[in-house]
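Removed from the display is one protein chain of the complex; every other protein chain stays in position.
Here is chain A:
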Amino acid sequence: MTLTDRDGTETRAIRHAWDRAGKRRRATSLLLVAPLLVYVLLAFMLPIGMMLYKAVENVELLKAVPQTAAALSRWTPQDQGELPPDAVFTTFLQEVSAAPRNLVGEAARRLNYEVSGYRTLLTSTIRKLRTLPDGLAEEGAARRFLADIDKRWEEPGYWHAMKRASPAYTPYYMLAAVDLAVDDTGRIVQAPEEQRTYIDILLRTLKTAAVVTAACVLLGYPLANLMVVAPRPFSIALIIAVMLPFWTSLLARTSAWIVLLQREGLVNSLLGSLGLIREPLELIFNTTGLYIVMIHMMLPFMVLPLYSTMKGIPSHFMKASASLGAHPVRGFLNVYLPMTLPGVGAGVLLTFIVTAGYYITPSLVASARDQMIGYFIAFFANTTINWGMASALGIILLVCTVVVYFLAARTVGVRQLAGLK
């Protein structure tokens, strides 16, 4: 009997019973995954969210000189040659002399991102600020006092920079990560030529990932196919050969490659003793080395999804193709290749994304000019403690990853990528 055969109340009662049964089932399964959800939330989502927030957070000045920052935010200069009102100078002088040293230090570092040399200006000013003179409230007194310490305090550019660093949120890091900046008039412009590096780094990262991915497809596809069609003992040996490096420590493998590829390494000495080369080849600490090692690192990421896809394709499809008159090559192109595309898509996605974010191996085997975005994120996070820049570059990498994912999902389909269909 269908629901339409029953009257309204009965139908509703059935619905309710069904809903209740479903709710209980859902609650149970939710309870079972609750520990995982809590873990993911606390150990993964929260830190990432906080990290991403750092890319726009801008509290250094607000913490050190809150009233100055507020006053600068209210100030609306008519042109870039204009100085802020005298009251701002007075407030700044009073606040900065009273502020704790560490907060001023952080504010100085933040200001230095805007104009290089700001840090020395501020710190040297602080040092000379032991005692504040009386009568600062007088017209222009505070400004003259600051200008006596350092002439630069009368240059409007420094005040415009401080205004830009004052709000609680800043586009500075995100813009800098794509070689842009805000000028004194508030327009978004290209960063000064000597600072335009990040677009290059991004393009280099994408190019490296693309080359490594393409090489992995070309090398991995026949390998995965061989693993599927080879007789059993041989195919097991191949699977182990693919998996073994995967299980070995990343650092151990990278170091092994350095040993093999360096100037006096195994490869060069072998080629030399065979008389094939006179001078040792430069195989590592350059682009060649980066590609050789990265392709080796990434091959399992390509081969494993391909293998599992190919394993699921019964041989009768190619037999059917042949029985219908297709030469094996045409059968491969028309039948086998399209059927393995989900595996190729999954492998490409995995390889590309992992390569684009790779850090350790490139930092060990590539030259400074080959470094990818991951290196610079680590550089800002560990060396210069510029969390804003590290986060902004991280966001750029994340955006690239998401874009690549959607491209793959559009061409191959999400369900196919996940191996669901």
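Definition applied: contacts are C-beta pairs under 8 Å (C-beta built on N, C-alpha and C of every residue); 3 or more make two chains touch, one makes a residue touch a chain; residues count from 1.
The rule is simple: contacts and distances are computed from a predicted model.
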Query = Of the options "Spermidine/putrescine import ATP-binding protein PotA", "Putative murein hydrolase (TIGR00659 family)", "Ferredoxin reductase" or "N-methylglutamate synthase subunit B", which is the UniProt protein name for the chain that has been left out of view?
reply = "Spermidine/putrescine import ATP-binding protein PotA"
Remark   = Out of A:I149, A:A326 or A:A378, only one touches the absent chain, namely A:A326
Query = Pick from A:W18, A:F234 or A:F317: which residue touches the chain that isn't shown?
reply = A:F317
Ask   = Of A:L175, A:A191, A:M339 or A:A378, which sits in contact with the chain we cannot see?
value = A:M339
Query = Contacts of chain A with the missing chain: which residues?
reply = 314, 316-317, 319-328, 330-331, 334-335, 338-339
